[in-house]
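As structure tokens, the structure follows; a few thoughts come after it.
A single protein chain has been omitted from the complex, and every remaining protein chain is retained in its original position.
Showing subunit A:
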């Protein structure tokens, strides 16, 4: 294994472990399922209505669940001086943040997509609709992970960071919600992928700049 591969593997393994530590991924999935369960209670048991709103409800719950880990994604490492050491070791902050997005996606998206299978059952989604929802989550969750990491960096060290993170993340995630929930429409998956890719490409730079501004 080359030095670069060791570096990448070491950073991803650390961040994935932290993602799952303390039941982090389980908490996100639990919250996601609880949020999804609320919809049938609020809307009523009409099967046709539930099938129609199912994809949208799953996406709303996914967005809300994505908020949960935001405070833990960056702030603890800013406070502990971890990022200072990363810079002293000569590592590129945008690269480290890109790897953190990947690690967060690995810790967050697969469990969420599994939980979405259960949620689809609650809404009585048919196989074709279920496949569309899962494909939408596969395309959209990288963008959601990127947004979460960037928001975590932008709010690191601020008072009331949790609430502020919600105010920042939810509006910025609207395109993902629109194209994700409508992923059955013509062209929506491509637009969802484009938005997701844009967020993944931009977030590491935004997160790195935010961390530098806090510590400089």
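Criterion: contacts are C-beta pairs under 8 Å (C-beta built on N, C-alpha and C of every residue); 3 or more make two chains touch, one makes a residue touch a chain; residues count from 1.
We take it that contacts and distances are computed from a predicted model.
Asks: Which of the following names does UniProt give to the chain that is not shown: "Membrane protein", "Putative circularly permuted ATP-grasp superfamily protein", "NAD(P) transhydrogenase subunit beta" or "Heme ABC exporter ATP-binding protein CcmA"?
Replies: "Heme ABC exporter ATP-binding protein CcmA"
Asks: From the list A:84, A:126 or A:185, pick the residue that touches the absent chain.
Replies: In the full complex, the listed residue that touches the missing chain is A:84.
Asks: Just checking the interface: what residues of subunit A touch the absent partner chain?
Replies: 3, 6-7, 10-11, 14, 18, 21-22, 79-82, 84-85, 87-91, 215-216
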